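One structure, pasted below without further comment.
Removed: one protein chain of the complex. Kept in place: all other protein chains.
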Amino acid sequence: MMESAGLKDILFYVFAVLTVGFGAMVTFHQSLVHAALGLMGTLVSVACLYALLDADFVAVTQVVVYVGGVVILFLFGVFLTERIKEVKATNLSVNIYLALPVGLVLLSVILFAILLSPIPVTQIEASSPTTAGIGDAFLGRYLLPFELISGVLLAVLLGALLMARREVKPEERCK
Amino acid sequence: MLQEATQSLVEGIQTREVAYLYLIPFLPLLGAFINATLGATLQRRLGRWAVHTVALSVVFISMCLAFYAIYEVATSEEQVVLTQTLWQWIRFNWEGLRLQVPFAFAVDRLTCVMLFVVTFVGFLIHVFSTGYMQDEKPYWRFFAWMNLFMFSMLVLVLGDSILLMFMGWEGVGLCSYLLISYYYEEIDKAQAGMKAFVVNRIGDFAFIVGMALLLWAMVGSWQDGSFVQDSDSLMPTLRFREIEERILNPAFRNVFLAKEVFGVPVITLVCILFFFGATGKSAQIPLYVWLPDAMAGPTPVSALIHAATMVTAGVYMVARLNFLYALSETAMTVVATVGALTALFAATIGFFQTDIKKVLAYSTVSQLGYMFVGVGVGAFSAGIMHLMTHAFFKACLFLGAGSIIYALHHHQDLKDMGGLRRILPLTFWTFLAATVAIAGIPGTSGFFSKDEILWRAFDNENTLISGWVLWAILAVAAMFTAFYMTRLLLLTFFGEPRADEHLLHHAGEYKRMTIPLVVLGALSIVGGFVGVPQVLGGENRFEHFLEPVFASGRQFLRFASEEHGSGLHSHGGELLLMGIAVSLAILGMFLAWKIYRVYRSPQEEAKVFGQRLHHVVYNKYFVDEFYFAYVVRPFMWFSRACALFDKYVIDGAVNLSAEVTKILSWIDGAIDKVFVDGTVNLLAQGTIALGQKVRKVQTGQIQFYVTVIGIGIICLGVFIYVVAL
Partner (left out) sequence: MTPVGLTHYLVLGAILFVFGLINLATRKNAIGVLLGVELILNAANLNIVAFSRLGVGGIEGNVFAVTVIALAAAETVVALAIVLAIFHHYRTVDVGKVSTMRD
């Protein structure tokens, strides 16, 4: 419907601006905590965008996993490593003046590519809940990736545990 | 009249080939060779007798052969000349001129006389030396050089050509040097030898120039700066007999006499140059200075070489070339004048010398002057006769001195002598005989020969100087001779002995030394009777004997007594002059007896004669000092200058080129270092620098890599768009 479409458009722009804004915060804010919170904002905004795209399961998954897990993880990490002041003596990382122009040029190139490519117009179907479909896909056609993901998660779990254990020894060693 | 006589005499001469002549000089050469190489060994293994047996035997055999040759020449019916040609020495071709000089010996009557003197007196002196030198360590060396000397002297007198004579001339000079420097460990004795050789050499140079001039003059003349040959058939020669033949030919002679070089007649120049060589060899003014120094050698050497033989070579040369000298009045004048002045000059120096041998040395110089006057005025046989008699009495005097010196253990100064009459009786008597002979007391050999020269000098009309003057000079010199010889006799043998007691105790005479003394002493007395002049009733056999040799020269000479025989130039005049000369001699002896009856040291002598006079004469008129300052010093300065020139200019040039080469090579090296190496290094450095710059890309910073990946993506996108689409 036109109004839905109009509303959708406005919502899109709103969420888009939010996304970009939070994204900018992530990138350009000096304080790491602010950056992490900015990331959280970005992720939420993107989830909303997902919702606009009728990808309900993805949106929810995004919020649950990313926001509820990853960001918390980041924050923990930030706090745990906050003790040492960052040495400002030599900043060997790339100068902002190099990265920004490159980024901008890159952006323009990609935009150029996007805008000039003919996008096939397809009929926008009516939206329907996707959860069932995703479930069917995961356990049907894409079973292998599903299982692999499980395997990966398990490996990651064990690995992280192992690494967390290892921290004891390096502590003694560094002393 | 005279011309015809001489012509027949000369034409009557025949030559005869014999085979033994070469042995006369070559036997002593063999002896010299044996003693030089094996002498030291012989002396060490067998003893001294082995050495002197070799030496004496060769001289003895040589003497016998010489006597035989003399016998052959003297007793043959015709006038004969013995010859022997050994090999063709020089054969030289140049622009049509062919020079041939054979190595040949010839014995004519003049050579006979010389042979007699050289071999006989030489042999006696060799015998004497076996006694005198018996204490010397290098005994063999002495006899080796003595034999070599005999060889050289015999080559000189036997030589058939001027060149061969000159070879002997140089050889005796060499042996003189070797023998004077016998005691070479003492520096002044070695220097004496050097002085003799160098002064001799100056004379030799003149001789060589004269020889070359004569050689060329034989075939051509110098006109307008170039040499013109006389004829195509006439070849150059240096052989005595060939030159003599040509001179006798009037056609050749006239052309020859007309030749001039630099405005001076060649004949005069040649004769004077030869004579200058003779002043060196025969110790006349100005080159006599080596003879007194030569007394540094052993006394037998002084006797043989510097009294009897070598120094007479100059006189022999003039006599041999009589046909050349007779043609040049100027040359004859030079010869006679120099001879006379030398005779007087040397006699004065003999007055105050204190070394026995030095007195005798100056006496030799003086007597040689007499001989040159003899041959200089044309009395060739008189000069040669004095040569012979002088050999007898001078050798006797020197050997007597040797006997004294040996007895007194080599003390030679008169202050150490005196009263030796009783200790060395035979030496005394023979010395007395020789002194009387040299003074010219009638009856002695010296009287006859000296008187002949005096008479001929007065009588001659061949020199530019009046005969009067020559006679006067010689007469005064005769008085001086008598004076200083008597002085020597008195101071040596008479008076109180001044020598050390110890020396006198051991002094004695030795048979080996006294026998030759006696022989020579006897000859000094009787040797003159071969030449008794007509005025005293004799035949003058000596002069007759030598007549054929000198005939070719004599035909050009004139003597007043033979021309007109008037006034003083007569028998009466001759007797008168003879009397005056003898009186002067006796006067001289008397004066010497008066002054030197007691010993007088040089200081006392000076009081008698006057301080200044004594000082000048005692120091030999400072001639040696003069020569040193004006000849030797400039020459040494010159050689030093040459050495400096060599060191700085020549070596400098060489060093300079070396330095330049060094600089050039340095430049070359620098170019190589800077440009060539630089280029190579530049490449290397550039690569390294570039590498180091480029290395910075690999920062190790992942974030940088990410950025670059971004850049890469951009590029890729652009590329795809531009190229692919």
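Before moving on, here are some points about what is shown:
Note that the chains are named A and B in the order they appear, and that numbering of residues resets to 1 at the start of each chain.
Just so it is clear, contacts are C-beta pairs under 8 Å (C-beta built on N, C-alpha and C of every residue); 3 or more make two chains touch, one makes a residue touch a chain.
Source: prediction; values computed, not measured.
Residues of chain B in contact with the chain left out of this view: 698-704, 706-707, 710. Although one chain is not drawn, its touching partners on chain A can still be listed: residues 5, 8-9, 12-13, 16, 19-20, 23-24, 26-27, 32, 35-36, 39, 42-43, 46, 49-50, 53-55, 57-58, 61-62, 65-66, 69-70, 73-74, 76-78, 80-81, 84, 86-87, 90-96, 98-100, 102-104, 106-107, 110-111, 114-115, 119-120, 122, 124-125, 130, 133-134, 136-138, 142, 145, 149, 152-153, 156-157, 159-160, 163-164, 166-167, 170-171, 173-174.
The rule is simple: only the chains that are shown with their structure count from here on.
Work out the mean CA point of chain A and of chain B, and you get 133 Å between them. The part of chain B that touches chain A in the complex is made up of residues 699, 701, 703-704, 706-707, 710-711, 713-714, 717-718, 721.
Every residue of chain A that touches chain B in the complex is listed here, in rising order: 92-94, 98-99, 102-103, 105-106, 109-110, 112-113.
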